[in-house]
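Yeah, one chain of the complex is gone here, protein chain that is, but the others are all in their spots.
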Amino acid sequence: MPVIKNAVCSLCGCLCDDITVTVDEENKITKIENACILGHSKFQGMFEHERIETPMIRKAGKLVSVSYEEALETAAKILVNSKRTLSYGWCSTSCEAISKAIQLAEETGSLIDSTANVCHGPSALAAQEKGSPGATLGEIKNRADLIIFWGCNPVHAHPRHLSRYSSFSKGFFVPRGRKERKMLVIDVRKTDTAKLADKYVEIEQGADLLLITALRSIINGHEEVIPEKVAGVSKEELLELAKLMKEAKFLCVFFGMGVTQSRSKYKNGDGVASLISDLNQHTKAVMIGMRGHYNVTGFGQVATWETGFPMAIDFAKGYPYYNPGETGANDVLVREEVDAAIIAAADPGAHFPQKALRQLAKIPLIQIDPYANPTTELADVVFPTAVVGIEAEGSAYRMDAISIRMKKLIETKFKTDEEIAKDLIEKVRELKRG
Amino acid sequence: MSEILIKNASVCDPFQGIDCEKMDLCIRNGKIVESVSSKAKVIDAKGRLTLAGGFDGHTHSAGKINVGRFMNPNDARRNPVPGLSGKVARTEKTRAQVGYNTPNTYAIGYRYAKLGYTTICEAAMPPLSARHTHEEFKEIPILDKMGLTLLGSNWQVMEYIRDKEPEKLAAYVAWALKASRGYGIKIVNPGGGEAWGWGRNVSGLYDPVPNFEVTPAEILIELGKANEKLNLPHSVHVHCNNLGHPGNYETTLETMKLFEKIKPSQERQSLHVTHVQFNAYAGTSWRDFETGAPMVSDYINQAKHLTFDMGQLIFGPAVTMTADGPVEYANSRMLHEKWSNQDVELEDASGVVPLSYSPKSFVNAVQWAIGLELALLVKDPWKVMFTTDSPNGGSFVNYPEVVTYLMSAKKREEVYSGFSELALGKMVLPEIDRELSFSELAVMTRAIQSKMYGRPEKGKLTIGADADIAIYELVPEKIDPSVEHEKVKQAFSATAYTFKDGKLVVKEGNIEASPMGKTYWVNADVPERVDSAMQKDLELKFKKYYTVSKSNYMVEDEYLPNPVEITTKGDF
Partner (left out) sequence: MTLNANLISGRTAQQGANLEAKTSRAYFDACAYCELNSKDLEQLDVAEGDCLKVKTEFGEIVVFAKANNGNPQGLAFIPMGPWANAVLSPETHGCGMPGLKGVPAKIKRTKEKPLDMKSLMRSYREA
């Protein structure tokens, strides 16, 4: 029974690469070591979840099995006949597949966007305002004595983060790990992560930007302008927080949806980046976004080097055009501007608000996914695909922009996202020529 | 068996001492050959200037540049150099293009090829993020590529130097090159990358790196020795300490002097110093800042062991991107610009800051002059590599503009006549009337690289060389570059023909084909006993300090679709 070491987990942005996987003679994974609850569901779950077994087309309201060729032809026809297609997702897949998806979008004049649209898209906008002052995760492990989790809940969303990369990890300059580190959580409610913190600061909902601005004022030597209470936090506590940050030797702010999705959206990230820049006048400070999907960072990287932009790219004019707020997936769906959609390696059916879903339900929708999910309920053409990181190999980028190659652990009968995207490109070209 | 006969080419090949002589070139199967059959396709060069394909030996074009693209979406639509910048819709033969300073990968390949360049060297890749560089390389069409591996603030390197283990140091360097599929050793602000891990910097060659008990001088010398011990094709490639600081020319001279005693293992320099413009400043502050180029050129003129590249400034927007983390943070605070940073665990730092150079700023005016002073005051062109440290000094698409600065004193005067009295008083450029010939230009843009990087099949048009050829739309004997610099600029902005491995890739400025170029990397052989001793130390690093496992660290074959492995054998 082959035991594969250092397999890469393809679920969350931690991209842990120390997973040990045992494969039996029937090509099944029977044992997994080192994975968290999310990783277990990824590796073991694939033999338990509702897998899409064959290509399908919706006929008279029901999805029926068809041949791959029929599904391919139908999907390609949708793309060719559409005036404005939205290509969305491509985050639970490899960089190689993403590259093909971008090529397909370019050739069909489509819009292509990633799950960052509902996740760290605002962090990209913030970086485009102020930059992204970051570091690789090992820098935190080896140096950080103050770790701040702002608007994120790694105990639930990135379960091994604390032990592998942050609070509980041991590093070269922090050999005693948690004992030598301070952990601060800033959130609107006391999460399970907050319960582990040395200090938990509860802020009023939607008031992150106020808190950031107050902290910056203090750090830049203007505490006299701070009122008695900001964002629900007393001035005394604010002064303490600023002191804690300035006196750290190395601090890292890990931030998540509390920063990107709440009121002020990308201006929060802008504020945090500004705070980090100000803090570097006094000490060493960096920030890292807690990326959700294991390869949403990879989409951003590939899209940026291939098109100049990380997301929300519109190829209608033949060259990449970027304007989140106008060209984001939710933007175009809510404006009812697209007449077809191709969704792969993500699940807007589960994660988009109702108004966007009403539009998705109206238009022809092509889905490429290993598993049946809410998007399948809206889909008109469905392609099953190999699970990347288990049945297919390829690159993924960790939340700190480090690229790791995911392994192929078992054999599969399914095509990969990359192959399907390639086939679609060929079919579209064929139809356009004919 | 594809054969091409280029007739009536006005060839300039410094290696053969051929200076704008009319001759024929024969190509078969991607190489330059003695003769071809009558079946060969004939191209009439009509007396136009014909050079070996250009070789950009120091450009930031894959890896860190992605941070630049990401944080500056505004760059995508910029079009200050029509035909070589801005947004271009996809065509049958080409992918969509965007950008000016930070173009997308397809644009990089097409635009370099349009300029007649066929090989590029990515200036810096930390081993942990080398895979990323190779992923971008895969999407850069046409060009041959190589990357330099950052090692100057690396924990394993510094520990071996501190513990006086030169053999294990060499073994580690060999392993790091293999892991990153790198071509050579890059050193940036030696030791400073580690200091920046704490928000600090090193102040000079003898300022010890915090917690590691080694000095930048020791890092430089020991890596220099390791480089020669491994018989690497290129020398160490160094970005000096104190970049950007008034008075830093002294650090530059000190660095250069350190290498006088290092004996190169090949017929080349023992030291390459990069973008010296940024390191040739005199004065003590920005107030009394002035050119340090005369002092630096004086030294280089009598030195026999080094090469350098210019790092020429281009006025207008630029994007600075470097492993010199402290410099970038300082830039962002001073210029009130957005700032990105990426420190890489155990390895190095980096920063990216967009900015703009203006002729109205006396500092920028003097910086602009310094790059040219260095190129023109150094007498021997075989010591001078032509670069803008793209996009730090400015984008590579401005190379034709820089050509006119070097070939025409009149053109230079046009530019500096707009400078303030204050600026003019701090430079020596107006006193220089030297104008480079096509032959000297050819040395600086293709021939020197062949020697510097140990790539004998590049940079020349001898029998056996790669058929990487650029034919420019100008006839040397019919043009006076000193006066007709606009025509020269136009000609260098888009080739009449660019051939890559004997395949036509550019015709009249249009992309004809985009074959996949080669990736060169170096595999230095180290004796088993030294390697296994080194591996033990390395395994500990992976076990305790890295956040990626050792087995997932090394760049896999899948990332090099067209590899050329250069093997060397170390002297142990």
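Here the chain labels run A and B in written order, and each chain numbers its own residues starting at 1.
By our rule, a contact is a pair of C-beta atoms (placed from the backbone, for glycine too) under 8 Å apart; a residue touches a chain by one contact, two chains touch by 3 or more.
Not measured: the values here are computed from a predicted model.
J.: Using the touch definition given at the top, which of the shown chains does the missing chain touch?
T.: Counted over the whole complex, the chain not pictured touches A.
J.: Using the touch definition up top, pick the residue from A:Glu202, A:Glu223 or A:Glu237 that touches the left-out chain.
T.: Answering carefully, the residue with contact to the hidden chain is A:Glu202.
J.: Using the document's definition of touch, tell me which of A:Tyr266, A:Tyr319, A:Tyr397 or A:Phe414 contacts the absent chain.
T.: A:Tyr266
J.: If the hidden chain were put back, which of A:Glu26, A:Glu48, A:Glu224 or A:Glu411 would touch it?
T.: Per the contact definition at the top, the residue touching the missing chain is A:Glu48.
J.: Out of A:Val174, A:Leu357, A:Ala392 or A:Ile410, which residue would touch the omitted chain in the full complex?
T.: Per the contact definition at the top, the residue touching the missing chain is A:Leu357.
J.: Touching the hidden chain in the full complex, which residues of chain A are there? Just list them.
T.: 11-12, 37-38, 40-42, 45-46, 48-50, 117-118, 121-122, 125, 153, 155-157, 159, 188-192, 194-195, 202, 205-206, 257-258, 260-263, 265-266, 292, 311-312, 324-331, 334, 347, 349-358, 360-361, 370-374, 377-378
We take it that only the chains that are shown with their structure count from here on.
J.: Which part of chain B faces chain A closely enough to touch in the complex?
T.: Residue positions touching the partner: 62, 65-67, 69-73, 75-76, 87-90, 95-99, 102-106, 128-129, 131-132, 135-136, 139, 155, 197-199, 211, 329, 332-333, 338-346, 352-353, 544-549, 551-552, 556, 558.
J.: Within the complex, which stretch of chain A touches chain B?
T.: Going by the criterion above, the answer is residues 5-6, 8, 17-18, 95, 99, 103, 106-107, 124, 127-139, 141-143, 164-165, 170-173, 249-250, 273, 277, 280-281, 283-286, 300-302, 304-310, 315, 317-320, 322, 395, 397, 401-405.
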